[in-house]
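Here is the structure we will look at, set down as structure tokens.
For this depiction, one protein chain was excluded, whereas all remaining protein chains were kept in their positions.
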Amino acid sequence: MGSPMEMNGGSVIAMTGKDCVAIASDLRLGQQAVGLSADFEKVFPINNQLYVGLPGFATDTYTLREHLRFRVNMYRMKEEREITPKTFAHLLSSTLYEKRFGPYFIEPVIAGIPAPSAIDPDPKPFICNMDTIGCITTPKDFVVAGTATDKLYGVAEGLWEPDLEPEDLFETISQTLLAAVDRDCISGWGAVVHVITKDKIITRHLKGRMD
Amino acid sequence: MYNSHGHGHFYSRSSSGEYGYGYDVGQAGRDFLNGGMGGEKQVTQQPLVTGTSVLGLKYADGIMLAADNLASYGSLARFKDIQRLYPLYSSSAAHPGQTSQSTAGAGVLSESAPNPSNSAKTESEVMADKESKEKDPKDEKKDEKKAQSRSSHTCLAVAGDMSDFQYLKKILEGVVTKERAQSTTDAHPALAPEQIYEYLSNVMYARRSKMNPLWNAIVLGGVKDGKSFLGYIDLLGTTYQAPTLATGFASHFAQPLLREAYEEREAAGKRGEKEGLLLSREEAEAVLDNCMKVLFYRDARSLNKYQIATITDAGIDISASRENQTEWKFAEGLRGYGPQKQ
Partner (left out) sequence: MPEAIQHRFDPYSSNGGSILAIAGKDFAVVAGDTRQSEGYSIQSRYQKKVFPLTSKAILAVNGFAADGNNFVKRVKQRLEWYTHAHNKEMPIKSIARLIQTMLYARRMFPYYVYNVLAGIEEDDGTGAVYSFDPVGSYERETCRAAGAAQSLLQPFLDNQIYFRNHTPAPGQPPFDPSTHPLSTVLSILVDSFSSATERHIEVGDFLEGYVILSPGRTSDDLIGEGVKGVLPEGMTVEEQDPEDLDVQSAVAGKGCRVFLVRKELKRD
């Protein structure tokens, strides 16, 4: 049957910019080499400043998404405030580690801008990713995950530069994702990009190669 | 089915003996394709009596190699007086084709080192001198090349199977003897370390391609006309050159120490703190001594008795066997991996 990580295909990437972050995924869902769907988004909103990408084993994408929706709703009710990206990252991390010896086959990517608060009036854009059991890394440039990981690293390393404005960041993340998934048999079939700024979110669907 | 003759002949023509060499050439190919002849698979040999890692280091006057004196039989320290440094080829103006090996203590360079100012000239050297006087000055460069090409020294340090090492010595001796025979009769150029290296890597690669490798890792060091050469060859035919080399265990334990010493000396030279970019003889020897000590502490297949080969323009010197001072007191109080007290 092959590894669950490569069963359905799909890739996610997130990048930082100047007071903005972007997160994007391809739209393919497949059963090994056979493509099944071209509208399978792998990036989900947690609140209006925070997104999570869950590439990997598609059934775990659903399970984790629903589980996280429950946990974040509970947090919201108990705390009467929105969860910050950093707190959410740790929530997800510990959720994954609970299944240390029978993990979800998901490598999450998180992107968001924290709301200004009393202790942090000017919050920085936040991105992070983690492995299947919740080990977090928080680079300052970009994070990638999914079946096109190598290709995403190669292109992103070449295209990304610091302090991109939202529109330039959109172009950079889009070109990176499309270039990478076009060389991956089990990623692609279109893409969706979310650019998160302090006051708005720009979501665009990209046409891509359908082969 | 490839094989219609029943006992493993892939090419019927070669097995009919029509070509004298056909059988041998065809054999390896058939064995590979059929996975052995008529059911008896040609078993690839495995190393039996083995020598552990060897080291090579480039320094100011040439190359130094190091290898210990142990040939193991599995985990048994079977032969404890084996020399794994092999002075293969040495040719100089004074003594063409002669390999020198001093039995004197460590650090004494070969006495046969040529001294152009007062040593007797060989016949061919006198001839060369005469010729150069008669020739145009523009040919000088050519003559110089010819004269220089008679100083060449090559030495091996061999790890891995010791019987394969002995076989290698035999075939290399053959090549060298042939060359030497020619070099005594005319101004035949001396074998350069690079040429021996090329030959050796061809032998190794050919044997791996026959699926019957010579189970060794070899560090070859040489100096020709003051230019040093250091290269590695292994059972796969893999080759590479670098200023510091180490095989096997030593590639993990000693190579970082060798590189550190080499690079720090290079940096010191570039900063102008020291003359030149390379380690001195004393420094290089100290680095190798330290590496051999580290290896003796951690490599269970090593012996605290080793030799160092020094290859310079003047010749090859194989040191007498030596040992390092070791300190084992720390081990007295050790229990388990450390934290336990009793």
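Order as written gives the chain letters A and B; numbering starts at 1 within each chain.
The rule is simple: a residue touches a chain if its C-beta (ideal position, glycine included) is under 8 Å from a C-beta of that chain, and two chains touch if they have at least 3 such contacts.
Quantities reported herein were computed from a predicted structural model and do not represent experimental measurements.
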Displayed partners of the chain not shown (whole complex): A, B
Sole residue of A:P4, A:P45 or A:G154 that reaches the chain not shown, by the stated touch rule: A:G154
Contact partner of the left-out chain, one of B:G56, B:P189 or B:P213: B:P213
Residues from subunit B at the interface with the omitted partner, ascending: 32-33, 44, 46, 48, 73-75, 201, 205, 208-209, 211, 213, 232, 236-242, 251-252, 255
For subunit A, the residues touching the chain missing from this view: 150-151, 153-155, 157-159, 174-175, 178-180, 182-183, 208
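Methods note: only the chains that are shown with their structure count from here on.
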Intercentroid distance (Cα basis), subunit B paired with subunit A, Å: 54
